[in-house]
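Data block below; observations after.
A single protein chain has been removed from this complex, and every other one stays in its place.
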Amino acid sequence: MKPRIAIFSLTGCEGCSLAILELEDQLLDLLGAVDIVNFREGMTDRAWDIDIGFVDGAVSTPEDEKEVRHFREHCKVLVAIGSCACLGGINTLKHYQGATGPKGRGAIGENGSDAYRRYVYGDKAEWFPTTEARPISAVVKVDYELPGCPMVKEEFLAFVTSLLAGRTFKLPDFAVCVECKKRGTLCLYEKGILCLGPVTRAGCNAICPAFGSKCEGCRGIVSKEALVAAGINLREQYNVELQEVLDDLRLYGAYQEADLP
Amino acid sequence: MLAPPIPYKPTNAELYLPKPARILRITQLTEMEKHYELAFLDGHRLNHQPGQFVQVSILGVGECPISICSSPTRPDTFELCIRRAGSVTNRIHALREKDIIGIRGPLGHGFDVTEMHGKDILMIAGGLGMAPLRSLVQYVLDERPRFGQFHLLYGCREPKELLFTDDLTRWRESGDVNLKITVDRPDEQWRGRVGVVTTLFADLPKLNPQDTVVVIVGPPVMFKFVVIEVLARRIPQSSIYCSLERRMKCGIGKCGHCQANHVYVCIDGPVFKYGQLKAMREAME
Amino acid sequence: MKNVSIDVKHVTRVEGHGNITIRVQDGAITRLELAIVESPRFFEAFLRGRKYDEAPHITCRICGICSVGHTTASVKAVEAACGIEPSEQTVLLRKLILYGEELQSHFLHLYFLAVPDYFGVGSVIPLAKTHPDVVRRALRMKKLANDICAVVGGRHIHPIALHVGGITHVPRDEELLDLKRRLEATRADLAETAALFATLKVPQLERPTEYVSLKTQNGEYAFYDGDIVSTLDPKPTKAADYRSRILETVVEHSAAKHCRSPNSPTYAVGALARFNNNHSQLHPTARQIARTLGLEPICNNPYHNNTAQLIESVHCVEAAIEILDTLLTHGMQVEPLRKPTRHGLGAGLAEVPRGLLVHEYGIDAKNRIESANLIIPTGQNLANIEEDMRALVPPLLESGLGKEQITLQLEMLVRAYDPCISCATHMLDIKWDET
Partner (left out) sequence: MLDRMLTHPELLELVNELALQRRIVGPVARDGRYFYEEVTRATDLDLTFNYCVYSPRGALFPPQETLFVFKRTNGTFTAEPVIDVRPTALVGVHPCDIHAIRLLDHVFEQDQRDEHYLSRRAHTMIVGIDCQRPCTEGVFCADMETNAADKGFDVMLYPLSDPGATEPLYGVVYGTSIGRDWVLYGRRGRIPTATDERTFEQYQRHKTDAFPRMLRMKADELPALLDRSYDSLLWEATARRCYSCGSCNLSCPTCYCFNILDETDLSGTTGRRERTWDGCHLREFAEVAGGHNFRPKAGSRLRHRIYRKAKWIRQRTGLPGCVGCARCDRACTAKINSVEIYNQLAEEV
């Protein structure tokens, strides 16, 4: 029996679902190996008995919360895809606005922390229900996470093939630097750029450094120890405060801050 | 004009290739361990030494090292005892009799049985350590006249973790081995000894240090305490054998994963003499 | 049918979540809305305080499908605000990747989102069985478009190498040659695509509409650059003055920022708008295809947006080949990123697949973003789609079609605009009462 697959979207850019359609070379094989039964972005029919549900986007409204619970109920395996679903993603930046200040990842409404809402909607702000932006694991149990902004489509494929072959799927437990070395990319530190690679989970094939751009940490922090080391190194070796780098790390994973030292 | 290239023919291209072997028999030993009897499809024999291991493959999933738990004196088939621990071993547990898996080996250095001939033997097994040791136990029993006294001490955490209980009964009844068993945590039915494996030393007769070979296989925590008991009985360090476990990938001394200090456990071991291990700080930690 | 109530929850095969609500009582439309239920994301708000050069990498996350477009408008806006003049090579590469995205988006829309309607199936998946050659062609074309983006920017979704002040990676000659070879080969695929679309029956709907787009003064069909023009007012307006052409207002009944122009209460942007304004600047091959498909400016049938996308695809392939030739002739170098020379307010406009996109930032003396305004194509189109529906529903009702047929026609109309609702939601949400 082919596994029945669904692809859902919460608050996000839907780039991760789109990435699945960008697996052009493998798409027909994929469609041969699984049954896609629910994918709003690409199809009209929708079914609700689902083996593996993929969700992109963060939970950021009361509606999202309801939906993700619904997904959980109807999917045997629930997989968060992309940084929004795994880490909160870029949506969490809204918590670093105006009165909230850099550390105030507070609930909406506290300390005028919905300044972001007013900025966009003015006195109509109340019309737009919104909650703290969170990864879906903050609301429901998630079986697997495939982080990345966007999700790494090759990793998605590797995930599906592992499942089909009965291999346990595991995210790399090492930093992006490993992949830079394998690709033979010149380390950005040699160009004086503080790259987030040493503290970021690999699996993206170090694509950003390969294209001359520093790793922005979109796959999340690889380990607490690495972050502790970063704090020490930045201060002692580079004369930079960790806080500045945290500002960068926040781009896709502000929600991780709860775990930061 | 360019010189013609020198022809080159690879001589060992099958280094990493597993060979298909059929599962002839599966016995559930405990909740976590199953016992497999296997034979190569092409009729080849494994021809191993006790203490060696094989790499077991589920193609598409991976490969992992497993000790051979049967004796080379029973050469038509070979046996493995596999604990469910991760992705490969879980998949192996899902297999049924007649299924086929990949085997590469035998690998590593086993016990030097000829060195043991004519000696008294003391074996100490802890937990899953019984699996590699069983190969040697069977060997000694099959070649019983070549050996002197034979003591086997076996410790487990709980009675339900005891491996090869049928064998244990048979061995004990044969009278060929002085078998002592203990568990850390007894259950209601347990009538035997309770306590860590070192408590069994009290039951041993006086050992003859020059004529005794000691073999220790078990988890690292057990190891140190047992060695102390053994050394206290004046056994020379060159007569104490033990078997190490490390993460392994290639099993042939290339990949580096099993390195403990300067040794490669897969090719220099997994069987070592205590004298060697002492120089390896990491092995003792 | 006198009383009809249509609720399409989550229009499928569009990017983002949108609902259609229609109430007809006694033959008159009492309620007609295209509602966006996607969660608001507050990009304009959280851009504030971030470093100037982060804007493109943040705003491309507005939308996975047009992230190159957002990046383009964003770098242009920051550069306008900071007084940065990008190098010629940078502009060429940016144009190339933008063509890649136009192609990727148009192909996706034509084959994956629109074609299933014409074949009467729910998605492209059944077509893989019934029309494998069509699907394989679609995938081949889409992959080429993606690869253009990947070669220039690292990847299509959230491109990496595009930065304020330049580009951090230059493609290798072999990569460019490969793209060129494949672009040339794709001409045959485009011809077959055109043949396919020539056989499809495009629904009729004529409603006089104002079409707004950019237009260049140098004769280039506008994507990367240009001034604002419209079918009602062809006088060009500079990017910095976009506010005089795009009036964002809060409409009370919908609580959404709607856009209108000084000339019309609603207007349309997108491929058809560009075609209507810039038809004469199309590559001759594209004009030829337009003739074959019978599309002429000014076309007022929104369903022909798909036809315009196809014509633009032909143009983009030819334009991309020309850029590749230039790049290959001149050779490329890694150039350092150019740095700000001043600070202030700057607008960046680009024609992205779905139409005119505006980014505008205020950058402060510390090179931090202090204000941001983004106007997204779908946001501009929404009101116009509603107007189209208003025109479409009465004849449909009269024709005696069933509710299902009407719903399909409405959904097709929405899909023809190729709305990108993820994009639009930074600004728009509609509430309505259930009746």
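Every chain is named by a letter (A, B and C) in the order it is written, and numbering of its residues begins at 1.
Convention: a contact is a pair of C-beta atoms (placed from the backbone, for glycine too) under 8 Å apart; a residue touches a chain by one contact, two chains touch by 3 or more.
In this text the structure is predicted, and so the values were computed from the model without any measurement.
Touched by the hidden chain within the whole complex are the displayed chains A, B.
Across B:Leu29, B:Leu46 or B:Val61, the residue that sits in touch with the chain not pictured is B:Val61.
Set against the missing chain, the residues B:Ala39, B:Val196, B:Leu231 or B:Ile267 yield one that touches it, B:Ile267. Seen from subunit B, the chain kept out of the figure touches residues 1-3, 5-6, 8, 10-18, 20, 41, 59-64, 85-86, 89, 98-100, 102, 245-247, 249-250, 252-257, 259-262, 267, 281-282. Listed here are the subunit A residues that touch the chain not shown: 26, 29-30, 32-33, 157-158, 160-161, 164-165, 167, 173-175, 177-178, 180-184, 186-187, 189-191, 195, 197-199, 223, 225-226, 229-230, 232-233, 236-237.
As a working rule, only the chains that are shown with their structure count from here on.
Here the chain-to-chain distance from subunit B to subunit C, counted in touching steps, is 2. Two chain pairs, A-B and A-C, are weighed by contacting C-beta pairs, with A-C ahead. Relative to subunit A, the chain whose mean Cα position lies farthest away is B. Averaging Cα coordinates per chain and for the whole protein, the chain whose average falls nearest the overall one is A. Centre-to-centre spacing of subunit B and subunit C amounts to 66 Å, using the average Cα coordinate of each chain.
Remark: subunit A and subunit B have CA centroids separated by 45 Å (rounded to whole angstrom). In whole angstrom, the spacing between the mean C-alpha positions of subunit A and subunit C is 25.
Against subunit A, the residues of subunit B that register as touching in their complex are 58, 60-62, 86-87, 90-91.
Those residues of subunit A that touch subunit C in the complex are listed here as 9-19, 21-22, 24-25, 27-28, 31, 36, 39-46, 60-61, 63-64, 89-91, 93-94, 96-98, 115-117, 119-122, 124, 127-128, 130, 149-150, 207-208, 210-213, 216, 251.
Touching subunit A in their complex are the following residues of subunit C: 10, 12-17, 37-42, 44-46, 48-50, 54, 57-58, 61-65, 67, 108, 112-113, 116, 122-125, 128, 132, 135-136, 139-140, 142-143, 146, 153-158, 160-161, 163, 168-169, 250, 255, 334, 422, 426-427, 429, 431.
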